[in-house]
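Here the complex is missing one protein chain, while the rest keep their positions.
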Amino acid sequence: MTKQVQQLDRVIIRFAGDSGDGMQLTGDRFTQETASFGNDLSTLPNFPAEIRAPAGTLPGVSSFQLHFADHDILTPGDAPNVLVAMNPAALKANIGDLPRGGDLIVNTDEFTRRNLAKVGYAANPVEDGSLDEYRVHALPLTSMTVGALEDFDISKKDAERAKNMFALGLLSWLYHRPTEGTLAFLERKFAKKPGIMKANIAAFQAGWSYGETTEAFSVQYEVKPAAQPAGLYRNITGNMALAYGLVAAGVRSGLPVFLGSYPITPASDILHELSKHKRFGVRTFQAEDEIAAIGAALGASFGGSLGVTTTSGPGIALKSETIGLAVATELPLLVIDVQRAGPSTGMPTKTEQADLLQVMYGRNGEAPVPIVAPQSPSDCFDAALEAARIAVRYRTPVVLLSDGYLANGSEPWRIPDVDTLPTIEPGFAEPGEEGFQPFRRDPETLARPWAVPGTAGLEHRIGGLEKPDGSGNISYDPDNHDTMTRLRQAKIDGIANDIPPLAVDDPSGRARVLVLGWGCTYGSIAAAVRRVRAAGGEIAQAHLRHLNPFPANLGQVLRSYDRVVVPEINLGQLALLLRGKYLVDVIGYNRMRGLPFKAEELAGVIQDVIDSE
Amino acid sequence: MTKQVQQLDRVIIRFAGDSGDGMQLTGDRFTQETASFGNDLSTLPNFPAEIRAPAGTLPGVSSFQLHFADHDILTPGDAPNVLVAMNPAALKANIGDLPRGGDLIVNTDEFTRRNLAKVGYAANPVEDGSLDEYRVHALPLTSMTVGALEDFDISKKDAERAKNMFALGLLSWLYHRPTEGTLAFLERKFAKKPGIMKANIAAFQAGWSYGETTEAFSVQYEVKPAAQPAGLYRNITGNMALAYGLVAAGVRSGLPVFLGSYPITPASDILHELSKHKRFGVRTFQAEDEIAAIGAALGASFGGSLGVTTTSGPGIALKSETIGLAVATELPLLVIDVQRAGPSTGMPTKTEQADLLQVMYGRNGEAPVPIVAPQSPSDCFDAALEAARIAVRYRTPVVLLSDGYLANGSEPWRIPDVDTLPTIEPGFAEPGEEGFQPFRRDPETLARPWAVPGTAGLEHRIGGLEKPDGSGNISYDPDNHDTMTRLRQAKIDGIANDIPPLAVDDPSGRARVLVLGWGCTYGSIAAAVRRVRAAGGEIAQAHLRHLNPFPANLGQVLRSYDRVVVPEINLGQLALLLRGKYLVDVIGYNRMRGLPFKAEELAGVIQDVIDSE
Amino acid sequence: MSELLNGNGALSLVPKADGKQSAKDFKTDQEVRWCPGCGDYAILAAVQTFLPELGLRRENICFVSGIGCSSRFPYYMNTYGFHSIHGRAPAIATGLAASRPDLSVWVVTGDGDALSIGGNHLIHALRRNVNLKILLFNNRIYGLTKGQYSPTSEVGKITKSTPMGSLDAPFNPISLALGAEGTFVARTIDSDRRHLQSVLRAAAQHNGTALVEIYQNCNIFNDGAFDPLKDPEVRDDVTVRLEHGEPIVFGREGDKALRRSASGRFEVVRTADVDASQIAVHDARDPDPSLAFALSRLDSPAFEHTPIGIFRQVERPSYDEQLRAQLAEAVDRDGPGDLAALLAGGDTWRID
Partner (left out) sequence: MSELLNGNGALSLVPKADGKQSAKDFKTDQEVRWCPGCGDYAILAAVQTFLPELGLRRENICFVSGIGCSSRFPYYMNTYGFHSIHGRAPAIATGLAASRPDLSVWVVTGDGDALSIGGNHLIHALRRNVNLKILLFNNRIYGLTKGQYSPTSEVGKITKSTPMGSLDAPFNPISLALGAEGTFVARTIDSDRRHLQSVLRAAAQHNGTALVEIYQNCNIFNDGAFDPLKDPEVRDDVTVRLEHGEPIVFGREGDKALRRSASGRFEVVRTADVDASQIAVHDARDPDPSLAFALSRLDSPAFEHTPIGIFRQVERPSYDEQLRAQLAEAVDRDGPGDLAALLAGGDTWRID
């Protein structure tokens, strides 16, 4: 049967099913196929906090959204064009997001009376006409899979489990995806269980063939590769990029990396990843708690390692006393906060940007720390290197603010040439200086010497008590304390001269409204800006990598626009800092839904501000 | 010998000596005598972090400054009129503060070659003319004391130890202080050591007689009692007033007080004091650490107690995760931060106001808490009651921000009539409500019900995970999270309607400059304002009790002045909040010397701003 | 004071229910969200079917937990409940128990929650002897965060965070609790409801802190961790059931026994080879915890002979009853607090 092939410039697919249905894996594989095909893409996994919430229930629904296109894209997409719902719960939880006319693939085998009742469907929505506004493809995916695997010597349960591969095969056919990667992946993954391996491959191929042969699908789609800069690419999540950035920081500084960490969602994967890189001399230490984790990292820094600690918001709260100690002792330290929705335990698997003020101010006394934020999954790599650069150069703890969306989301990454990466100079104090002064500062950076144990003649003591500049002994002198407090602040403030000025994207130069963001909102904001511009609006965009100190030109940038819109997934934390520092009446746009902003939503907000001008 | 009697309106005395010399006790006794005489007064103890720093060294110097007057006064005074220096270290550490012409009493017995050398005096300053600009009374206090006690059956060491009582007797004579209180005190204190008791009394009387009989002092001074509102008075430190405020809050609410605390300077005395009040049903629990301390307090609150935790800045850092849990579970809790100089361990015995932003923002996620600050030692009583009122009424953790100066400083306190104290209504949820909803809010306060275990029919579960309003079950719904985050914020913001508007002291109504403060700076600011006004300047003054939320009229107040000066013992923390919220270009004045501001210094700052108008 | 202490311990002040209760009374409408097959289900059912036996008013029972799969427990109990933060449940429960003698307070925690981040609160609760019944669900893994090794994981464990194997020697929770002055220290297992409930019964009645370690299977991240103790083929051969006052004999046929060797150590002997008098008799009430400690060391990664049951159960006044006694004594001595008198205490003067 020959099928019609329709060209699309972009597609958003959402796979949704039970936690046990393997939706994250399915999404990952489709993403890899898509990446290797050369589309630009962006992904959004969304899973419950429970390991395996009860089967068939709403809290148990797990989904994975993928946006891919023949041009560069910025977000995982606002709403799916295609929804794959593996059971009634997945349908119920996700159907609200599918626009009218969207494609809906449902696995009818799971639409049993019992499963429907579990999520409160009185009647079967596939049959009662309530889905009429969508293009419904009601398919018995499970039984087709089981049918296709009849001849395999595997249990019924294992056969049923392969239904996600059937679905993947079907979707791969539908969107013309290359399949070698997935076949190779299945071979690797099930290398030790050849029966299962073959069954999964067969299910995948059956799904593909089903698309090709059945009449259910009359159209096949094609999304051409995107024109992207030449280079070697891979798809990468934020946590992976961040971990690689840390390994790179170790290599480029010549410092051994020491990670002290206590597992916490959504930061744990950085620990997992780094624990694989012992070949790089990376030491990972799973501590008894967050305080021990940062303590060990700080101890390692004292010993001349690149000390790193990774956590999420609740862990930052626990680490705050030790961050203060790192400020007082002026040692390099990376503190990585993969933010999640709070307060308290909040919604561990959902994203938020509400730790900015915590990392800015959450310590006793005046204890300033630089703050750096990545703006996309792959950017976590560069942000980690930048944070390490600042930490080492200025002998200071630096906070890197990622979040759950960046951490688990992915995008294609052009793999950098290692030689082009920044080098980081530890600049250890040299042995033998007479009358060594552990707090004698470099006049340019105001940084103190980093004299590591083992260096003869530099024996010295540091600690959390106040000290006079120079000797570092204990001092309770009133004026000295004022001086030291200002010096510590001046050191951090001075970093503004060592970071690039804020770049503003204002193509026409005529925009009167600036939209300014930080962190994970970059993609949504940029996509919104495109929409506004496409509709003829003039809008300037800028995104902050450094939250403390701000780039030196920030005040001037803010003042050159009539209105400044600051979208944040919090109640206005950057807005407070901007208003407080520059007295500019920025307009916050704030929603805390545990999810990234939708481009459409932001475009509307921006347009409204432009229109109100 | 009859002596001339000179009338003074106010005097500032500083007692300074070795940590072992009993200067705090001497100062305390002089204060009590002065208080019972009816002067207004204010005190500033200043002691080293070490328990007994080595004798005779600069870090070992301990001092106590007392300001008393025949009119109401506000601060312990900028510079002493009289300095009592018990040894060379005390002289060296304090002489810089004594204005030319000031009275200086030195204990020459301690000015030995060895002691002089210890602090780097090449020659004896008492003899080399370097003290010529002061009125020096060089007295062999130790040997006079030992001489006076010759006939007593006590060791030489004990006799020498009584020298502080000799000094106290002398000063008491010099300033016409009543002595009964001190005699009674010594009887009580040494009740179990009658020999020592008698010796101390004899030393005290010898000091008095010495003043009366010797020619060394030709003038005696008199400072008349101050005209103060009628009532019963006592002298009280901030920590004591705070502890009493907590006991009172328990009595006035009918709630048993539960204090979970871990000792830390300068907060420990609240724990010590409360542990004495078991008769009031006050439970004190010395926990294994700060986290356990606040955890136990929160557990007690869950059980229907008034849960309280006391600490200083480093302890707040550790408690921050649990404060977030209290925000999420919406339980009443008092978190008392007696601030000290940071960052990190900093200068534990010195004061600072640099935890404001920590308590405001130092938690993951959006986790707002009300903040209340006392403005003088005795005001700690009222502030504690106010904090308890808010905590109970709004089911929220409340931070009470005291500091080391308020904690240890003292002033006369008119003891309130118990019946005039505010009552606090726990308003527990009543048993038997059908379908109890632990998160159904009071429409007026937005507070949730406080349903304590043991109440039949109200069994429910709370926790740190996000929940829908009403049921309090677990919810990951995106929109619900946005709603709940805003509700929690709105509840705290709404307290602005339940606190008095900010009162401004602007006698002429013509001032163009406002000086706005918070916390312990009240006395210094008010004294500075008096000076400015006395010199003909027009200046308005206001002081914030509530730091979060701000009083409803604050924006309007700020905007009605041309310039607003905000003096703070930090780098501008309130200033940031004011600028960020009201976009008013307030002028910060910031010094962090571990000490309260001097009135003169602030008067100069204020005058400069007025002049630049 | 000792009078005041008498009979004030444990449950004596907790009001009794009016009627008979059943397990259903303790179930909530919340969907239980553990993985199918998780050992937590069995423990939940055991607790729910056990509680009616205590006959306490439901509203006077509280479950406090930390964070972890196990710590979801309170949501499923129709009592008062507090799902707190990671590791802090003993601290929170301490405040609750120390201020409310009329409550039966239970702590539910995991091996990570109790022994990793919460280790300090646990050992201090034990030495203080607050009236808490701590159920430590030990699955030797971090379940909720998807499978990192825990402080009870065996050395060399390959997990997400230890791809080359974990390095740190695990805690033996029983040894740790005994070293921390615990007054009630026991171990049981999710799969043996009768045993589990017998231990709960004793724990509930204990005056002070009771630590109950419950071996719990996490079938997702550490499946089969306790299989030797569950496998009908071998379990009786390797499980040493401790009963106070009974000779310590085990093995399917009671064919193995413990004997004190000359050196003072316990050694496993064939029952048949020794005289009955030589077989060690378990004494959970021994004021000296040394023998209980020695028993705890029988446990080994290979499960050659794993003791379960109550290792130690001794009397020591609980923190909360002593605190109560101090409050009462203060009132006895000086009368109840009088606020006006307090405020007007110290040196005062009057201005008219």
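We just call them A, B and C in the order they show up, numbering each chain from 1.
Criterion: contacts are C-beta pairs under 8 Å (C-beta built on N, C-alpha and C of every residue); 3 or more make two chains touch, one makes a residue touch a chain.
The structure presented is a predicted model; accordingly, all values stated were derived computationally and were not measured.
S.K.: Would you mind spotting which of C:W106, C:F171, C:F184 or C:F311 touches the chain that isn't drawn?
M.R.: C:F171
S.K.: Of B:D40, B:D78, B:E110 or B:E288, which residue touches the hidden chain?
M.R.: Candidates B:D40, B:D78, B:E110 or B:E288; residue touching the omitted chain: B:E288.
S.K.: Which candidate, A:P59, A:P140 or A:G303, sits in contact with the chain we can't see?
M.R.: Of the listed residues, the one touching the omitted chain is A:G303.
S.K.: Looking at the whole complex, which of A:M23, A:V61, A:A202 or A:I291 touches the chain that is not displayed?
M.R.: Answer from the full complex: A:I291 touches the omitted chain.
S.K.: Would you write out the residues of chain B that touch the absent chain, in ascending order?
M.R.: Residues 49-55, 57, 59-60, 262-265, 268, 271-272, 275-276, 278, 284, 286, 288-290, 314, 344-345 of chain B touch the chain absent from view.
S.K.: Across the whole complex, list the residues on chain A that are touched by the chain not included here.
M.R.: Residues touching the hidden chain, for chain A, are 32, 35-36, 38, 181, 225, 228-236, 244, 247-248, 251, 256, 258, 260, 277-283, 285, 287-289, 291-293, 295-305, 307, 321-322, 325, 329, 415-418, 453-465, 473-474.
S.K.: Hey, which chain C residues sit against the chain that's not shown?
M.R.: Given the touch definition above, chain C has residues 116-120, 123-124, 127-129, 151, 164-165, 167-172, 175-181, 260, 262-266, 280, 288-291, 293-294, 297, 316, 319, 322-323, 326, 329-330 touching the missing chain.
The rule we apply is simple: only the chains that are shown with their structure count from here on.
S.K.: Roughly how many whole angstrom separate the Cα centroids of chain A and chain B?
M.R.: Roughly 46 Å, centre to centre.
S.K.: Quick one: which residues in chain A touch 2 or more of the other chains?
M.R.: 49, 59, 314, 344-345
S.K.: Which residues does chain C have that touch at least 2 chains other than itself?
M.R.: Within chain C, the residues that touch at least two other chains are 67, 85.
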